[in-house]
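One protein chain is absent from this view; the other protein chains keep their places.
Think of it as A, B, C, D and E in the order they're written, each chain with its own count starting at 1.
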């Protein structure tokens, strides 16, 4: 039994408020259980130096916890954990985008955690995709018309290949459990994040533990839970 | 006539959502017209080195615009404008606190701008005070009882001396106007911020312009508008 | 009565040594009471990115206290106070320059405090203007002739609109006083800096206090003192 | 067929030179195919602030590529990739150490890449464990006698729980392959790193791809290859 | 013949204004030809961590060129040249101080270049010693009496062992020349700095050239010139 009464395969409530930060091309406020993350997607006309002149675009992410999102207060300075997380967010979102179709643009997805109650990186990936979709839908060609058909997830010439969603799983009291909140995450023997497409293909699997080990069969059980949860999360993304 | 139809002395709608970031001792989401600022107040047991062992506390502030709060995207790096603003926020809030009554604690008020549409520094001061009040109300003595009477703004031994609120005024098309939004702020000849107590005493007056000058009588007219607006803002703070 | 016997409206002695740092286009050593500030104005051919290609110039300032200018020694690292002050210096000097007439150049005014005895920011603005004037007078056109008529403060095509000067005022022992030195500044209830043109127009008013408040009539009395002092300071600038 | 003629389950040659940097408590030069990494383990008497006074120790890692280890030259500045990798190294090594048995000491494992030909992070974990073992074997108690029985991997009171080794696997031309070199790594559809104990328990699984996805059965085949390779790597570690 | 008519062994005029920055324990404005350097010596009660509790003191130096001291303007950021120079200043001054006699204090000698016309590092060492002497003379014991006999350079228990002075020499148009100014320094084939005690013992010899070489006999001739010049410089220091 989990401390909040959820079943092993039960997600916390997940809500998206699209357009929350209206200056950005795409934005969404993600409320996932007690965790709140603001994801914005901004479009720039520069690409990183190594892509210059190649006709391809880039998608990158930045992740940050606001000082008051946790207790004790988190100082405003770069830390290794945030660096590691934002690299995973960026890789995950790029897996869902055809960078050649995107053209010479950089989309930066900023994920700022307003309240941290576990699962902030999976909320960032999941919400980041919603903000990214809206930013891509806002792109225009030289005539001012939409650059791509905005409603299609996978369409002719549209740089969005599929939905991208993420969820955490772990071993809590020795049992696999889906979508850990902070009390579970901080005591879990193993914590794993699974990123997948709407079609059920894996993008990134990353997990381990501090001071613990796990077996192949436990890995398999956790992946089963994750895939089940991701189906529901994808549906919520599409309905946002 | 103002571009949004407001009268010269008319404020934009102002709302507070207290307790938004529940990990912090005090927190409030401030929505003021199109501007959204999250203010959190966190309590630490250290004081700055120069106060160590003096039995007094400290209140400081940090101000930051999230990358997607404005367009084009604002890079995540310290800038002079933020430094200047957070020093004004800190000075203003300290003016309302009896640091000796506070005891050896540091309260850090973080003001993160989620959406920027003018008046972010005055929203930070005004909301920062609400978060600060809740943080002070949460303090406990060694028995776990409240350290101070939480409802009194000015009471025996309570470190809160009075409400603190701020508002902007300026010369828009040559006329004094209250509470500038971004379109007004970016074209105003003069932009001034006025911070005052609920009792109507001035705490900080700071204003000027880029490439323009103003006269003593214009300064006086702007201060009149500011004091009128601050009365209403203080009432909203107390009702939050 | 003030601790050094000055009248409330009396300035400390003010001297300028022009051309002190001869490598810079304009330079002046300002000795104002016990405060010594070296102001240099250097001309560069680049403008900030946001002005590129617009045919306009830029004036910016940097402020720094040398480690031995105060006791205990001030470490050589950026601090918020210096950032706040250099932004005020830059804004103030820009208010006196027609940036379009200046053309695509950046003038950087560096204000380094050699000895700090109060009023370092107002000495920086006041001396910075003298260095800026000499730097503008040194500009040449493509034939090597002076770009602008060097003696005119306000003349056809000359980017200098007017003199810019600054002075501090405050409430010392409850009474308004002009041009505070360090002993006064560190105990004043309110400390205010007033920047104005030679024509008596206001450019920036910035003041407040740590832990104190003030009334409208006190603000007015301080502004009266400041305007009286600025007339004398402007005359000294012009005679430098 | 692989470009260098290896079988899918074949490792590159792996050699350890223990004691290479003799100033450090433990050190090993790892030559793994064309990759060379110097791992050193240094013992300090401080622990991180959050562990102070708890009687427990800490193991942390730093990873760095020397500028000439790759072409074009890699600038000497922190980058996100190195941060992500060193966090994985640190977590992996900590999983093999009983931090309470270690006592209040910090062991820092530095992994500097002298030549980069793929698999630098797995060489760092694998070699880092060898350096860590020698550093722990060098520890003494207050009498100067060895603090722990040096030959036992798992023994009474010895902080080393088991060997820790890592290897990469990936999908090369659509087929699972073990221990990718740089030409394979840079073209692989999926790149995964598996860290495990000598007993065959998993410590960390981390993998994904840039712009590609993979299936559960492919994940399973890659894990099979990894576990087979890790058995041989562990044997080489113990024989070093 | 030198460009300014000086003989090969002729120094530029050298003047010291002691007490220029009166907040510092020792200070001197050095005017040496066209070069102006402000040297201040500040006394702190901390010593570096590696000296803590050993009863010994420390002398360190910081060197900085003000932005307007040269043309084009020098940006305010640490550079390798300044780091190299301040290490030489610090080593040179420490050679003249008995750190055990000094006791647990750190004296920081700050050398800020107001105008750069060659020889800034030798002016810093030479002036730095004057400031250091005054700072040591200002030290008091617990009764408030002078800690050391202030007039003696070498006396019982006084931490000052001897005067320290520095001068530059070089090969200008193939001929040895003393005390290079900027036009000479920037074209000299070899530039060498010699630091010595008043007794004529060498402390530091550092020289070389960009893209040139020199012979043993040229080194010897340059050292002869330097020692001759240092005798005069020491006399000027003692008369300051």
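Going forward, a contact is a pair of C-beta atoms (placed from the backbone, for glycine too) under 8 Å apart; a residue touches a chain by one contact, two chains touch by 3 or more.
On a predicted model such as this, the values are computed, not experimentally measured, just so you know.
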Next item on the list: With touch as defined up top, name the shown chains that contact the chain not shown.
Entry: D, E
Note to self: Of the residues E:1, E:80 or E:174, I need the one that contacts the missing chain.
What the structure shows: E:80
Next item on the list: Tell me which residue among D:114, D:139 or D:189 touches the hidden chain in the full complex.
Entry: D:114
Item checked: Selected residue (touches chain absent from view) among E:8, E:139 or E:202 -> E:202
Item checked: Interface residues of chain D (partner: the chain not displayed) -> 20-24, 27, 34, 36, 38, 40-42, 44, 62, 64, 66-73, 76, 108, 110, 112, 114-116
Item checked: Those residues of chain E which, in the complete complex, touch the missing chain -> 80-81, 83-84, 86-87, 91-92, 94-95, 99, 192, 195-197, 201-216, 219, 223, 227
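To be clear about the criterion, only the chains that are shown with their structure count from here on.
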Next item on the list: Remove chain B from consideration and name each group of chains that's still held together by touch.
Entry: A, D | C, E
Checklist line | Gap in Å, rounded to a whole number, between the CA centres of chain C and chain B | finding: 28
Next item on the list: At least two other chains touched by the same residue of chain A: list those residues.
Entry: none
Notebook entry, point to check: Hey, how would you classify the chain contact layout here, line, ring, star, complete or other?
Noted result: line
Checklist line | All touching chain pairs, where touch follows the definition stated at the start | finding: A-B, A-D, B-C, C-E
